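Okay, so here's the structure we're looking at.
Only a single protein chain was left out; the remaining protein chains are all shown in position.
Showing chain A:
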Amino acid sequence: MATLPSKPIADDVSLLVVLIDTNPFFWSTSSSSLNFHQFVSHVLVFLDLIVRLSQLNQIVVIATGHNTCDYIYDSSLDTDQVTGEGELPALYSFVLQRLEEFVNKDEKLGAKQDGLSEKRVSSLLSGSLSMALCYIQRVFRSGPLHPQPRILCLQGSPDGSEQYVSIMNAIFSAQRSMVPIDCCYVGSHNSAFLQQASYITGGVYVKPQHLEGLYQYLATVFAVDLHSRSFLQLPRPAGVDFRASCFCHKTTIDMGYVCSVCLSIFCKHHDKCSTCGSVFGKAQLDAASDRKRKASES
């Protein structure tokens, strides 16, 4: 018997979770033609566009800071319908105000930990990705009717290799729940994490060549709903940096040791796996070099 499949409201209604990078280290040093102010204004227009494309479209904005991340805006909550002061629409003034609060909070948190933390310049992408996925899970569970979710990362700061494990976990859980992660990387070098995220989840990775036209990139590539994507020519990845980070020193490596039990990655040979505790035998490479050394001694 035909049963009603759990189907989203319509093919072209989307739930867009946008992660905005507010990392002060990146934005203060970014030498590119785009400063934070311009960046935000491009993004705001884009957000407004998404909401206007369909009344059922929903957006959630999450700020990715240096020390923390937080929900900035959720269009499904009626934010007491403040009519915008002056010329700006309500959405703009609300998001701007919340962003400012967030940046201040982030700064305070940073000041507190200043002594403890080392020179870390990446932002807390793993945190905001997890928050986005949690939100999407809640939407999935809210009932059979829900818009099609996708995540858009607007990232500028370099990868924090210490977050490798948690980011990869987030990516795989996104893949499992069929949520594509789109990335628009505005930094100077490509981000290996985000390239992998888009590649694995079937999203789109774009590194705009002309940052002053960021809005055009956003509107052209990321405003398209998931249904229409299937018949559009979208930017394809030129090459994905698949390198992993090791679990012990969090450095990106080309070649390393993999635990045969839990697949943890290490850059150096260990006696015991730090993740699952399995005991390793002597590595071939080391054994060979040992023999050589012995040979030279004798």
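By definition in this document, a residue touches a chain if its C-beta (ideal position, glycine included) is under 8 Å from a C-beta of that chain, and two chains touch if they have at least 3 such contacts; residues count from 1.
The criterion applied here is as follows: contacts and distances are computed from a predicted model.
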| item | value |
| --- | --- |
| Name under which UniProt lists the unshown chain, selected from "Ubiquinol-cytochrome c reductase core subunit 1", "Two-component system protein A", "RNA polymerase II transcription factor B subunit 2" or "Centromere protein S" | "RNA polymerase II transcription factor B subunit 2" |
| Identified contact with the non-displayed chain, of A:Gln38, A:Ser75, A:Gln137 or A:Thr220 | A:Thr220 |
| Residue, one of A:Asp48, A:Asp74, A:Glu107 or A:Glu162, that touches the chain absent here | A:Asp48 |
| Residues belonging to chain A that touch the chain removed from view | 1-4, 9-13, 45, 48-49, 52-56, 81, 84, 87-92, 143-145, 215-216, 219-220, 223-225, 227-228, 230-233 |
